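One chain of protein is taken out of this complex; the other chains stay put.
As written, the chains take the letters A and B, and residue 1 is the first residue of each chain.
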Amino acid sequence: MLERLPVLQRWVGDTRLLTGVYWGLAWGSLGLLGYWVMQLGLPIFREGWVGISWGFLAEEPLRSGRAGGIGSILLATAWIVGICLMTALPLSLGTAILFRQFQREAPRLIVLIRHCLDVLAGVPSIVFGLFGYAFFCQFMGLGFSILAGGLTLACMILPVMIRVLEESLAAVPLAYEWGAVSLGLSRVGILLNLLLPRALPGLIGAIIIGLGRAFAETAALLFTSGYVDRWPQSVMDSGRALSVHVYDLTMNVPGGERSAYASALALVLTLLIINTIALACLHILQRRTPANAALSLGRSR
Amino acid sequence: MKNGAGADAYCRDGFCVLPSRSFLEVQKLSVWYGERQVLKEVHASFSACSIVALIGPSGCGKTTFLSTLNRLTDLYPSCRVTGSIRMGDLSILEPKLDVRRLRKRVGMVFQKPNPFPLSIYRNIAWPLSEHQRLRKDEIAYRVELALRDVGLWEEVKDRLHHSALQLSGGQQQRLCIARCIALEPEVILLDEPCSALDPLATETIEGLLQKLRSRYHLMVVTHNLAQARRLADEVAVFWVVEGCGRLIENGPTERIFLDPIEPRTRAYVSGLIG
Partner (left out) sequence: MFLSSSLVDRIFGWIVRGAGWLSVSILGLITWFVAWESLPLFQKVGWREVFGAKAWYPLEGAFQYGPMVLGSVLSAFGAVMIAVPIAFGLSLGLHFFWSRALVGVIRQILGLLVGLPSVVYGFWGLVTLVPWINQWQSPGTSLLAAILLLGGMILPTMTLMLDQSYARIDRSAVLAAHALGLDMPRTFACVVLPHTRPALGAAISISLGRALGETMAVIMVAGNIVQVPSTVFDPVRTLTANIALEMAYAMDQHKAALFFGAFLLVVLNSLVMVGGWLTRRAGEGVHA
């Protein structure tokens, strides 16, 4: 982090005016940001809080959502996100490990694949929605289902998770692996005892990022998991995610503002809780592992 | 039992095995990294139960030579090794060789101490349990044995389950050596084991190596000529000839230092070049 320049030094010199301009720009931007956050946050909290209750969280929506609650929707969302993570995590972990192994053998192929993943990460979510519709719903015959929605989301968060996991694995110095290989240790053992424990913070980070994106995603679910807001009986049932519910209430249901506020608040609160848990986990992890600064092994020979 | 210039017998764990003149035989060993040849036609034979010092200026392939002995060169896909290395009845460069078994018999200690970021106990216990099926008490026994062998036991017995990274540099290096000898190898390869350590730790390690020479065959790469002279029974001199590394001379320590054949060796050991 850049040192904060002492106050005197900021105003010394013939660029006093320029410094002042920069200073004004900074504070002005902050003012705009603050104003906007207030505008954004206050209504949602104020109006939404009124609507939230335990009943709201447990009942299913009535009258297209104008009344009742979001119980069934929460369940559907949980299933969708659950399927998404359960699919994406092993796949991305496998790919990240693969990258690390192939790094030496075919570095140019890895660079190419990495670029492809970067492109994939930037593809708009609606395109993933279309893909999910064409592939999972129609080609694989899953129809509008929670399963299709979860799998589509998994495809969507895969590039990001691979990148995060790959970076956290790469942070483990190679010297440990040389030592392990020279002792004749198995690849599985190296992975479980050396790589994964060190990559755990990154792993949790990846999970959190994945969770966050999955909860917030709407466009990819519109055509894959469907619109039905009843209690889902199985993963093959159509189900509505919370974000889709907010969209529906806003655009298609006149008089649905109250529920929309409450649902939006529920969504925001869920994300806040996830973030807090993530930070707590990372904090605990950092306290457990002793200062590794004692052993500063370089990454390459 | 110390071996002199020529080994007649070598001893392990207190009893003598069949006499064997040359324990390790290397023939026409050449190593390429991609297009570049780093070692050219190394011929050597080393006798057992001794310390062999590999000396020579930087970049002449000493570490590469060491890496071929435990097939660590396999880790580099662009690396090509030709020739033959025989250790007893084992042909090391055989493609079908079980390298994991090989690496149990041939251990390696690196220049910068690299204990695993695990507890001291697990640093030794994990490789043990991977190679052999042992009961918990057997493992504990072997761990203690290894730590005693390197002289670490008294220093760490109260904190076996603390992280190995909290040890000093010298202690970490001794832990790495303990990790190797717990597997009961026949050969230990050491790549400049003391260069990252302070003089006091160096002294401790050298003492340890002296102690271990009766049980294992040690091959030590070192830049420190004085160290080579102190420790080694045999010396192998490497040099860069026409752009790639070659073994130009090897033999008993006394002869190499006092009456070398090669002029380059003479110049190197008297400090004139290198």
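The rule is short, and it goes like this: contacts are C-beta pairs under 8 Å (C-beta built on N, C-alpha and C of every residue); 3 or more make two chains touch, one makes a residue touch a chain.
These numbers were taken from a predicted model, which means no experiment stands behind them.
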Residue of A:76, A:142 or A:158 in touch with the missing chain, whole complex considered: A:158
Residue in contact with the excluded chain [from A:73, A:97 or A:175]: A:97
Subunit A, residues in touch with the chain not shown (by the definition above): 1-5, 9-13, 15, 18-19, 22-23, 25-30, 32-33, 36-37, 39-40, 43-44, 90-95, 97-99, 101, 113, 116-120, 122-131, 133-135, 155, 158, 162, 186-189, 191, 212, 215-219, 222-223, 243-244, 246-247, 250-251, 257, 260, 264, 267-268, 271-272, 275
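To be clear about the criterion, only the chains that are shown with their structure count from here on.
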For the subunit A and subunit B complex, residues of the former touching the latter: 104-105, 175-176, 178-186, 189, 193-194, 197-198, 289-290, 292, 294-295, 297
In the complex with subunit A, residue positions of subunit B that touch it: 70, 72, 75-77, 99-104, 107-108, 110, 112, 114-118, 122, 126-127, 130-131, 163, 165-166, 172, 176, 179-180, 183
